[in-house]
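Heads up: the structure comes next, in structure tokens.
Every protein chain except one is present and positioned as in the full complex.
This part shows subunit A:
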Amino acid sequence: MLESLPKHTNPEEPSKELVPVGLNSATEWRKDRLYVALFLGPSLLILSVFVFWPMLKTMYLSLFLTDNFGHASVFVGFSNYLNLFKNPAYLSSLGATFVYVIAVSILTIILGMVLAVVAQQHLKGIRFFRTLFSSTMGISVSVAAIFWLFAFNPSVGVFAQISQALHLPEINWLADPHFALLAIIMTTVWMNLGFTFLILFGALQQLPSSLFEAAEIAGVSKTAQFFKISLPLISPTLFFVLIVTLIEAFKSFGLIDLMTVGGPNNATNLLVYRVYQDAFLNGNYGLASTESVILTAIIAAITLIQFKLLGKRVSY
């Protein structure tokens, strides 16, 4: 952003036309600074009020014990942090969150990719399926939750009926601590698919057909074409989808609140939900702030690592 600013002094730029000929460069510079302030001011103000200030306040609160109204009362330094990492419930939340995030990201991208490849084939009625595949994008969390609550219902749900028909042991998906997280993962992947499919499909459609024709003439198999041409070419898009899915997964809240309320036995009590519980149900704002700061740090660290590790490989 800042690098592009000196452009305003470029004689080709329209802004120069506003300055009458003969004005010295000091006046011009002052004028440019005014423009800079005018352009950046509104967004800086909004960001400060709604992002920067709450962030700083959260960091501040994470070092305190708080009263019922969320005001800092006793300074405790880093003991909130130390206590959290000694708390087995918090550590199990952390573990569940990582399982959830990794499973959701991998499944979403693989399934999205499969759907995108299928939708690319020239089959009859494929337009209908393209619409269908991307349709979960338009479904709200609450609708999805109701839909899947029915599906997982132990007496009338689709899954129960299938396992009955196949004489498999009955699973009470959402009430069983071993399966509740899996159920939430499945639902999240389903919700994510629409967006992921659309982005990946768009990326595949944009690839120049001559590359594949050249490969066809050279005798490269369809499978090799996918792994050696398509995948490397859409790697920037895959990277983008991976980061978005990962961050979204870390922030998952709605589905958990509507489907399991963090249960059974804290099996689906992921980090964000725990923040919500500690702050708004237990009234422990200091602790909740600490948890928020840790979550933010985790997401920032992972994003940074991804950029460092993958960044080099995905650009060509």
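In this section, a contact is a pair of C-beta atoms (placed from the backbone, for glycine too) under 8 Å apart; a residue touches a chain by one contact, two chains touch by 3 or more; residues count from 1.
By definition in this document, contacts and distances are computed from a predicted model.
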| query | Hey, which one's the missing chain according to UniProt: "Copper resistance system multicopper oxidase", "Short-chain dehydrogenase/reductase SDR", "ATP-binding cassette domain-containing protein" or "Response regulator"? | reply | "ATP-binding cassette domain-containing protein"
| query | Thinking of the whole complex, not just what is shown, which of A:V220, A:L258 or A:I302 touches the missing chain? | reply | A:V220
| request: With the full complex in mind, choose from A:V99, A:V118, A:V141 or A:L233 the residue touching the hidden chain. | output: A:L233
| said: By the contact criterion defined above, which parts of subunit A meet the unshown chain? Give residue numbers in ascending order. | reply: 208, 210-211, 213-221, 224, 229, 232-233, 316
